[in-house]
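Complex shown without one protein chain; remaining protein chains in place.
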Amino acid sequence: MKPDVNGLTTHQIARRAAQDIPDGSYVNLGIGLPELIALSLPSDREIVLHIENGLLGMGPSPRQGEGDPELINAGKKQVTTRPGAAYFHQADSFAMIRGGHLDLSVLGALEVAANGDLANWSTGGEDAVPAVGGAMDLVSGVKAVHVLTRHCTRNGTPKLVERCSYPLTGAGVVDRIYTDLAVIDITANGFEVVELSPGVPFDHVAARTAAPLRDGRFSG
Amino acid sequence: MKPDVNGLTTHQIARRAAQDIPDGSYVNLGIGLPELIALSLPSDREIVLHIENGLLGMGPSPRQGEGDPELINAGKKQVTTRPGAAYFHQADSFAMIRGGHLDLSVLGALEVAANGDLANWSTGGEDAVPAVGGAMDLVSGVKAVHVLTRHCTRNGTPKLVERCSYPLTGAGVVDRIYTDLAVIDITANGFEVVELSPGVPFDHVAARTAAPLRDGRFSG
Amino acid sequence: MIDKRVGSPREAVAGICDGDTVMIGGFGEAGSPIELIHALIDHGAANLTVISNNSGSGEIGLAALIRAGRVAKIVCSFPRSSNSTVFPDLFHAGRIQLELAPQGTLAERIRAGGAGIPAFYTPTAAGTDLEAGKERREFDGRPCLLEHALVADWSLIKARTADFHGNLLYNKTARNFSPLMAMAGRNTVVQASSVVKPGNLDPETVVTPGIFVDQVVHVPNPQHESELVARGARYP
Partner (left out) sequence: MIDKRVGSPREAVAGICDGDTVMIGGFGEAGSPIELIHALIDHGAANLTVISNNSGSGEIGLAALIRAGRVAKIVCSFPRSSNSTVFPDLFHAGRIQLELAPQGTLAERIRAGGAGIPAFYTPTAAGTDLEAGKERREFDGRPCLLEHALVADWSLIKARTADFHGNLLYNKTARNFSPLMAMAGRNTVVQASSVVKPGNLDPETVVTPGIFVDQVVHVPNPQHESELVARGARYP
């Protein structure tokens, strides 16, 4: 490993992912890393954020002392609304998700497989309390699913794998992955790099990916 | 037939049926004869009328010139609202019906059978345009189903029969029938008179009922 | 910036193609998007499948679309009207197909289509002639029928107020099928009596969130079907 290769910070990954969201999109941001996208949306676009507990048009965090404990996002943090917002109940909220009305779901990952399988809800451990939330609904219904994740775990284990070892959130659901090292599409031929982070060589990424990695940067 | 036996008028049938509706009930009134019940509700009770096109708390017809063509009942006549009213869409409206939230549905009938079968949507004729509306939903979901009808058709054919000859609205769904001649329950043993209209002898009713008729007036 | 306004009913329906499935809101005249229907007649798309609770009245609105021969099939709960013979005449002549659905089943199938539920079971119509061709299954001893979701290429609906995002409020019982059809249409077109900027509607009172809406047309004084019928109007 070359110690002089530095990938993106988590905020930079979020900013990179935000760049690809078209004006006018309806987007759900998962808990954790994907939440950072809300801070990085291009100012020249109007993007409507959906939170599955019942709001379209999520705005930034409230100023100190101005929040309402009953206006929270899926991560249970206080938020605000933007002009054009609407509240609704859970059945309507998941009708938006399951019915294919949202343009994009951005989720975190424990593992993503070369066939698009996503594992992000459980490590399957004996001592874990199983908790799934809305992740399975999101991947089953939203038009496009992007994953935002560090390329490897803290101890260096690749998260992009041939087959997931953790329980699946959904089978064949992921379209694109944004990591600190690269932007990678799921194709019929598996993982394909569409963009490398600045200063990151292809081989560096391939060495940290536990499945074949194609270089799709010059294919059009 | 004795010409001196007069049953109730349609308004009297409606008034009789209205007397049995308890305070606080949520009630759907079918198109036609049952609509008259709205004019006869006892003034000492609060009864909430549901109209399946999307309103709880229907009030009387508007005064001339004060109606809204978009505030109509299931019979497409203009109505008003009462304090405590609420509008909702069709899926919520039929959730109330199908989900067993309404206390009573009062419907008209072409035929009612001794086993509680109801036929009220189609004569099955070749030249008829089939049209069902909400009747099948009402009989499948509402807690109690009462029928309001003249005992016989205009040409004297009994409407209370052993088995329906017209297509069914629902099987085994009717609880009670209010006619010009009597109030009749559907029991495990078929039709049972619980009350005769003033001046109407039991035999007069039995002769106009095309199925066995029990006299339940003194059974408690 | 999100601005779903289009300039006219004509522009709003311009993309409807021959053979498309079109949901049309309304129960009787309440909620019937007459101006959009008339624009569709002018537009000329034919061989349509229409999903609507009724079949129109008089010779305007939905009845006029049917009379013009544009509708190959209608999915409907109550295709009769005391003041129109348009549908019955074509139906008896074998020139229009009818799929009859109980009103609550129709509503639930449309909602299912919008909610990504492919099918559901309902006790409604079990044991009746409308059970024909449907799968039956008992739940807790009660016979139920399997009903499939309905979706549409287009939904044409009417609202009282829309904002640029397509958030909608309705007028009284004109709400009926419209919020469901907005969900189930791949392209949902709304004619609204009033159109306001985002931020002018209370997020608590929005009935249809804008995500379900694609185009908003301002029709400030929509015609009333009953008035048109009363004076014997025909379209075109």
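To keep things simple, chains are lettered A, B and C as they appear, and every chain counts its residues starting from 1.
The rule is short, and it goes like this: contacts are C-beta pairs under 8 Å (C-beta built on N, C-alpha and C of every residue); 3 or more make two chains touch, one makes a residue touch a chain.
Note that the coordinates shown come from a computational prediction; the quantities given were computed from them, not determined experimentally.
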item	value
Omitted chain's touching partners, listed by label	A, B, C
Absent-chain contact - pick from A:Leu49, A:Cys152, A:Leu168 or A:Leu196	A:Leu168
Selected residue (touches chain absent from view) among C:Val75, C:Leu106 or C:Cys144	C:Cys144
Option touching the unshown chain, where C:Ile41, C:Ala125, C:Leu169 or C:Val195 are the choices	C:Leu169
Residues in chain A touching the chain absent from view	51-55, 68-72, 76, 87-91, 93-94, 97-98, 122, 124, 127, 129-137, 140-141, 167-171
Positions on chain B contacted by the hidden chain, ascending	23-24, 26, 46, 48, 50, 55-57, 81-88, 91-92, 94-102, 140-141
Missing-chain contacts mapped onto chain C	108, 112, 115-123, 139-140, 142, 144, 148, 169-170, 172, 203-205, 207
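Here is the rule we go by: only the chains that are shown with their structure count from here on.
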item	value
Most widely separated chain from chain A, with each centre as the mean of CA atoms	B
Centre distance in Å when chain B and chain C are each reduced to the mean of their C-alpha atoms	29
CA centroid of chain A to CA centroid of chain B, Å	56
Chain B: positions in contact with at least two other chains	none
Residue list for chain C, restricted to those that touch at least two other chains	111
